[in-house]
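Remarks on the structure that follows.
Let's turn to chain A:
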Amino acid sequence: MKSLEELRKLRKESLDQVDMRRSGKGTRIVVGMATCGISSGARPVMMALVEEVKKRNLQDVTVTQTGCIGACRLEPMFEVYRTGEEKVTYVHMDAEKAKKVVTEHIVNGKVVSEYTIGAYEK
Partner candidate 1 sequence: MEELVSKALTEENFQQLDRQIEKVQGSKGPLMQVLTQAQKIFGCVPYEVQKHVSERLKVPMSDIYGVVTFYSQFSLIPKGKYVISVCMGTACYVKSAQPILDKISEIIDTKSGETSADGNFTLEATRCIGACGLAPIITVNEDVYGKLEVTDVPGIMEKYKD
Partner candidate 2 sequence: MELYRSHILVCGGTGCVSSDSLKIEERFKELIEKNDLKDEAKVVKTGCFGLCEAGPIVIVYPEGAFYSQLKVEDVDTIVAEHLVKGRIVTDLLYKESYQEGEMQSINDVGFYKKQERVALRNCGVINPEVIEEYIAYDGYEALGRVLSEMKPEEVIQIVKDSGLRGRGGGGFPTGLKWEFTAKAEGDQKYIACNADEGDPGAFMDRSVLEGDPHVVIESMAIAGYAVGANKGYVYVRAEYPIAVNRLQIAIDQAKEMGLLGENIFGTDFSFDMEIRLGAGAFVCGEETALIKSIEGKRGMPVPRPPFPAVKGLFDKPTLLNNVETYANIPQIILRGAEWFASIGTEKSKGTKVFALAGKINNTGLLEIPMGTTLREAIYDVGGGIPGGKEFKAVQTGGPSGGCIPAAHIDTPIDYDNLIELGSMMGSGGMIVLDEDNCMVDIARFFLDFTVDESCGKCTPCRDGTKRMLEMLDKIAEGKGTPADLAKLETLAKTIKNASLCGLGQTAPNPVLSTLDFFMDEYEAHVHDKRCPAGVCKALLNYIVIEDKCKKCGICAAKCPVDCISGTKGKTVYHIDTDKCIKCNACLEACPFDAIKKG
């Protein structure tokens, strides 16, 4: 270790790998990972979310999983919880769509309405 800068660089890289372990406040993205979700492709969606959140270095965003959300025909799906906002449920997701939700909704604060359960039900 030759300098403080070198240490700080290493810290930044290492932090991404462990900061999941802080108790999460802020935005939670919850992916349905029951059998139905997984068999229709929830796993790549989950990984895409995890990667995108890291890539953009988003603080206070946790990607977590849950069991069956209860609408198997709409899988893969995930829900976004933000403090002070209503829960938004995205359905029929894939990795690409998931990345778009991160960009639009999580970063810019605009709900991608075309993917939401509301749009689908109509």
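Candidate selection criterion: all candidates are chains of the complex that A comes from, given by their letters.
Definition applied: a contact is a pair of C-beta atoms (placed from the backbone, for glycine too) under 8 Å apart; a residue touches a chain by one contact, two chains touch by 3 or more; residues count from 1.
Nothing here was measured: the structure is a model prediction, and the numbers come from that model.
Chemist: Quick check: counting C-beta contacts as defined, which of 1 or 2 touches chain A in this complex?
Modeler: It is candidate 2 that touches chain A.
Chemist: Using the touch rule from the top, collect the residues of chain A that touch candidate 2 in their complex.
Modeler: Chain A residues touching candidate 2: 1-4, 7-8, 10-11, 13-21, 23-24, 31-35, 37-38, 43, 46-47, 50-51, 54, 62-68.
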